[in-house]
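What you see is the complex with one protein chain gone and the rest in place.
Let's look at subunit A:
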Amino acid sequence: MEGIAKETWLHRVNPSIKLLLSLGVLISLLFIHNLNVMLLLTIVIIICFAFGTGVSRKIALLFFLPFFLLFCSSVLTMALYGKGSTFWWEWGIFRVSEESFYRGVHLGFRALTFGLIGLIFVCTTHPVRLFYSLMQQLRFPPKFAYSFMASIRLLPIIWDEFQTIRMAHQVRGFSPGKGWKGFKSKLSAYAVPLLAQSIRRAYRIAVAMEAKRFKGNQKRTYYYQLSIGKWDFLFLLFLLGITGIVWIGSEWIQLLPNQDVRLV
């Protein structure tokens, strides 16, 4: 996500620590069933995303949009088709009950927070640093780390090739027709050349890496030395702080019923 984000303090947190703590947050989210707590937590995470990642307003909104749509669709499906006994509204097969509505909203918040935490991580983590940190802090095998880093370079090349194939099809009047058969031939018309090019290129890069005496399991030094420091401690405190605020705040601010959605 280089180039679109200004550096914030979240960038300075060690990527491995950030990854582990973010995963921890995601898992603990699964155990929050209180709707009011969930709402407050979502608000806090939105604020973190908007002000903590250093991404410009426009791009932040662009990234936010798909997750917001996910939120709306989760709320709708759960609310319209869910089970419940206290009906608010009924029309044909659609029955919105109090229980189903609250469960929908709860699920929507969960989807939204999952997405946003992922986004915060992606926006504040440099991929190369992530892999260097994984190798140094978590003993991730260099063989895989460098392969992943090499593939980062391939992505823009694959995108360019995709554009060229599209143009070439346009020039040659290639129209595979409609339906399943057309879809299949269109898929292979894109996939075969893209895969052929990528496999060949990946193979060449692998040979070039071995020619540079990369062995995958040798002892090595690191150009980027990543360690655990004060920012990581601060990040941990920050997460604990958020938890505390939401916990206490939910007692004072009650926007939605302050109870377990499973028990409504």
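Convention: a contact is a pair of C-beta atoms (placed from the backbone, for glycine too) under 8 Å apart; a residue touches a chain by one contact, two chains touch by 3 or more; residues count from 1.
By definition in this document, contacts and distances are computed from a predicted model.
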Among "Cytochrome bc1 complex cytochrome b subunit", "HmuY family protein", "Energy-coupling factor transport system ATP-binding protein" or "Carbon monoxide-induced hydrogenase", the UniProt name of the subunit that does not appear here: "Energy-coupling factor transport system ATP-binding protein"
Candidate in contact with the missing chain, chosen from A:Ala208, A:Leu240 or A:Leu255: A:Ala208
Candidates A:Phe174, A:Phe233 or A:Trp247 - the one touching the absent chain: A:Phe174
Residue numbers in subunit A that touch the chain omitted from display: 128, 146, 149-150, 152-153, 156-157, 161, 164-165, 167-174, 189, 193, 196-197, 200-201, 204-215, 218-223, 225
